[in-house]
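Structure in structure tokens, see below.
Note that this complex is displayed minus one protein chain, with the remaining chains in position.
Chain IDs A, B and C follow the sequence of writing; residue 1 opens each chain.
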Amino acid sequence: MNIESRDESFSPWRSKLHEIIFEANTPAGRIFDLALIIFIVLSVLCVMLDSVSEFRAAHSTILRVLEWFFTVVFTIEYGLRLLCVQRPWRYAISFYGLVDLLSILPAYLSLVIAGTHYLLVVRLLRILRIFRILKLVNYLGEARQLTRALMASRRKVGVFLFVVVTLVVILGSLMYVVEGEQNGFTSIPRSIYWAVVTLTTVGYGDIAPRTDLGQFLAAFIMILGYAIIAVPTGIVTVEMSNAFRQPVDNRACPVCAAEGHDHNALYCKFCGGQL
Amino acid sequence: MNIESRDESFSPWRSKLHEIIFEANTPAGRIFDLALIIFIVLSVLCVMLDSVSEFRAAHSTILRVLEWFFTVVFTIEYGLRLLCVQRPWRYAISFYGLVDLLSILPAYLSLVIAGTHYLLVVRLLRILRIFRILKLVNYLGEARQLTRALMASRRKVGVFLFVVVTLVVILGSLMYVVEGEQNGFTSIPRSIYWAVVTLTTVGYGDIAPRTDLGQFLAAFIMILGYAIIAVPTGIVTVEMSNAFRQPVDNRACPVCAAEGHDHNALYCKFCGGQL
Amino acid sequence: MNIESRDESFSPWRSKLHEIIFEANTPAGRIFDLALIIFIVLSVLCVMLDSVSEFRAAHSTILRVLEWFFTVVFTIEYGLRLLCVQRPWRYAISFYGLVDLLSILPAYLSLVIAGTHYLLVVRLLRILRIFRILKLVNYLGEARQLTRALMASRRKVGVFLFVVVTLVVILGSLMYVVEGEQNGFTSIPRSIYWAVVTLTTVGYGDIAPRTDLGQFLAAFIMILGYAIIAVPTGIVTVEMSNAFRQPVDNRACPVCAAEGHDHNALYCKFCGGQL
Partner (left out) sequence: MNIESRDESFSPWRSKLHEIIFEANTPAGRIFDLALIIFIVLSVLCVMLDSVSEFRAAHSTILRVLEWFFTVVFTIEYGLRLLCVQRPWRYAISFYGLVDLLSILPAYLSLVIAGTHYLLVVRLLRILRIFRILKLVNYLGEARQLTRALMASRRKVGVFLFVVVTLVVILGSLMYVVEGEQNGFTSIPRSIYWAVVTLTTVGYGDIAPRTDLGQFLAAFIMILGYAIIAVPTGIVTVEMSNAFRQPVDNRACPVCAAEGHDHNALYCKFCGGQL
């Protein structure tokens, strides 16, 4: 991997473009990122307003114009990103590459396909792009620490979630038998849904126990849910206490734009490019 | 206890079978565990789908066939477990032994008893068997740490839960007098149920205070519940902070299949068998 | 205070009685406490069942008999406590002395007063007596640690609660203006009640915002409530981390039965009696 690194043969203007688009250390890079974040937020707002029926009826023309405006802007941006990355294909199939593509496809697809209803949600994926912009602020140092703490605790949290899922399946099934179909617990899956609503202390009230035994059991589930919230909290707190003591690194690979390299890494761990 | 250990006289193929079924260190043991976990999850899904009335009406034959298939598979597994353990009776009356038995009994009982409705839930106990499979992944190291932290904090959490139960009894009774039967607080047990729903911040809304004094008291209970959630969280966090520093052990006893031995243990602390 | 201590002139059988009733170190003391806890729990259950109208109609005679049985038992116990304490008046006006009195008064009052409805709740105060019994188990060591942690954090939690109360008053008033009386926010106190229900994540749904601005504001309050729960949790966790490192003391004063003395205390800090 390391051998194919083509740093030398890469033209200077593409390196410059890479710096502006992918990094946030230069003034030009920051202006680019700021402009992009504004466009992204505005385009997401447009999609939201498009779903409000009264608003869509009143302002359908301007929404359509804005939609195409944002699509063109993001298409240009997508093209520039492909242009200045050393390995375009690798970028195109990366998480952010796919998100960038999905944020421009719906508008083009709407030209050939009639039902734009489902495309609406795909357009919403644009907001995922905001994560990319987070590099702008040095919030990212904090985000890295949080991510590392959550990574360190993911196995313990996984065990906890497994226990929670097991609990709601068993308790939900028990309530199905105790309350029965006449009280809204029409099937085991629906009873499990109720158990999740109760254990997590959400408590919609669309399904609620009515028998004495059911209410007693529900009270038990609530106190259980109230007490075991302490478990993930304890896990994450302890891991954060460890994670916040170590320094972080926020270099982006110039070849494939990947991040998350170790502090002492000299080469990208995803493509072997020199950092 | 230690004297009756019959390690020497135990035939090699039963030791081998014990290794495959009860341990997860060998490739054969892992394949066995993986197959078992798939069967367990599928059988639980069958029981769930069986409770959905539309699905049961449409696919009753296939559900019945699958139920008998899983019953036969689990019966064979139960027989093998009894065969390869040195003390079958001790295994049979252990927690997992009973769960294994309960997961095959319902189908056989349905041949002689008519009402299968209540057997449905017993069948659900199958999911408890998944805990056994957890050995497969080395998640168990994490599970042990969590269990130890929870064990260390169980007395403090017990004191907390006792205080919570006392609080909901007193506050629920108070609300019964304040709101009265005409506002849904029809008896003290039901008012206590409401107090649990409120203190744990679940809040169904099936019973809600309507008088001014009742709403004032309810607001007090909510803020109380919102604040005292900090208590179990603090307890568990502190104990986890201690527990995560010690190493763990996940050996299973070849004689009685018990786990939870200390790191430096040479013999099973439950049956005296050599580990 | 210290001068009036009458340890010497106190008769031996009253000292013995004090030991049985107030301490839990001797076998006789433990049996007394165990018997008392059973009576207390049973008497509370009676009061609860008495509030369930169907049960009261069916078993009114037995409930009345049990009520008088428990009243007589607790009256004897109250008399013995007064007898064996060096300063009966001080005990009688202490928290537990008042609770003990309140748990026997309602039955006697019901002989002269007609409306027993409100006396029902006073009878419920009996459950407070269970705290006294907690000495029985050495759970009390844990309870002391928890109490000390909560005492150490009470000022910080007080500041937090003050901020929460201020927030719900301001946000509730704002919602009163935004939603108005036609959407269920009929007055500022009721809007504040709604704000408490929302900020503490209880969420009954009996009052819910219906306007767009109201829902936006409600979403803000929810995220706020979701985030600031971290504050008391953090406070209590840090204080517990400190408190769990120190030893505790559980001596009861032989003169006034008060507890909570410092580790190095030689005299009771409430009455000056020698410990």
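Convention: contacts are C-beta pairs under 8 Å (C-beta built on N, C-alpha and C of every residue); 3 or more make two chains touch, one makes a residue touch a chain.
Worth saying up front: this structure is predicted, and the values here are computed from it rather than measured.
From the options A:A28, A:V73 or A:L146, the residue with contact to the unseen chain in the full assembly is A:L146. The missing chain lies against chain C, touching residues 155-156, 158-160, 162, 166, 169-170, 173-174, 176-177, 181, 186-189, 192, 198, 201-205, 208, 212, 215-216, 218-219, 222-223, 225-227, 229-231, 233-235, 237-238, 241. As for the chain not pictured, it touches chain A at residues 44, 47-48, 51-53, 117-118, 120-121, 124-125, 127-128, 130-131, 134, 139, 142-143, 145-146, 149-150, 157, 160-161, 164-165, 189-190, 192-193, 196-197, 199-206, 225, 229, 232-233, 235-237, 239-241, 244.
Residues of chain B in contact with the chain left out of this view: 201-205, 233, 237.
Following the convention adopted for this analysis, only the chains that are shown with their structure count from here on.
Comparing each chain's Cα centroid with the centroid of every protein Cα atom identifies chain B as the most central.
To fit its Cα atoms onto chain B, chain A must turn through 90 degrees, a value rounded to the nearest 5. Chain centres here are Cα averages; for chain A and chain C they lie 46 Å apart. Within chain B, the positions touching two or more other chains are listed as 160, 189, 192, 201-205, 225, 229, 233, 235, 237, 241.
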